[in-house]
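Working notes, structure below.
And now, chain A:
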Amino acid sequence: MQIDVLIIPYVVIIYSSLLSVFMTYLVVRERDLLIATILTLTQGVFYSLLYLLLMAPDLVLTYIPVSVGVTPLLLFLLVKKTERFER
Partner candidate 1 sequence: MVFLLGFLPIYLMSSAVVVAMLSFITKNRAIYVAFSAASSLVAFIVSLYILSLTIGSSILVYRYGGFPAPLGIVYTVDKLSGFLATLSMFMLLLTSIYSSWMIRSRWLYLYYLLLFLMATGSIGCLYTGDIFNFFVSLELLAISSYALTAFYRDSPRAIRAALRYAISGMIVTSLYLLSTFIIYGSFGTLNMADIALKARNPSIPVAFTGTAFGDVVISSKVAVALITWVFLFKSAIFPLNFAWQPYAYSEAPTPVAAAFTAISDTVGLYGLIRFFYTLFGYDSIIGDFRTSILQLLQIIAISSAFVGALLMSFQRDVKRFIAFSTMVHLSFALLGISLGNVEGIASALLHILSNTLGDSILFYLAGISIVSCGRRLECLGTLKLWRISIIAFGGGVLNLFGVLPVFIGFWGKALLVLSSIRLGTVVYAVLTLFISGVTAIGYFRVLHQISISKANADQLTVRDVTIPHTLALTLLVVTIVLGMGFSLYRPLMDFVLSIGFEVMNDYSIYIARTLTGNLGQ
Partner candidate 2 sequence: MNRKDIALALSLSLLVLALSLTISLEGLGPIVPRELRPLGASFVQNSYNPWNASLTSLSLNVVTAIVWDYRGLDTLYETLVLFASIAATLVVLRGYSELSGLGIKGLSDVSKSVTVVIAPLIVVYGIATAIHGHLTPGGGFQGGTIAVVAATLIIAVFSLEYLYRRGVSTSRLMLLRILGLLAIILTSLSLASIGMPSNVNAYILQNMAKDDSALSMPGVLFDTPLAGSIFLYNLFEFIIVFSGLTFAAMMLVLRESELESIKEAAEVYE
């Protein structure tokens, strides 16, 4: 029953790539910049999952700190220092 196990990654790949399109759409539409930042962060998690499924452990190790750690933190600080809502 090797086959059943093997289809799981492909299903997850389809799922996360379709979801990431939806996420990007939400990021473009969202007017609250703080929520948009959190959406970007969530998208980053999905992308890391994709990197993992696409067999790129080096990229996972790079991408998780960058997109889930450093960039959102800097963005939170920026939004806090500037303005929260897009008009």
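Candidates were picked such that all candidates are chains of the complex that A comes from, given by their letters.
Points worth noting:
In this text, a contact is a pair of C-beta atoms (placed from the backbone, for glycine too) under 8 Å apart; a residue touches a chain by one contact, two chains touch by 3 or more; residues count from 1.
Computed from a predicted structure; not experimentally measured.
Interface remark: chain A makes contact in this complex with candidate 2 (options 1 or 2, touch as defined above).
Interface of chain A with candidate 2 (complex): residues 56-58, 60-62, 65-66, 69-70, 73-74, 77-78, 81.
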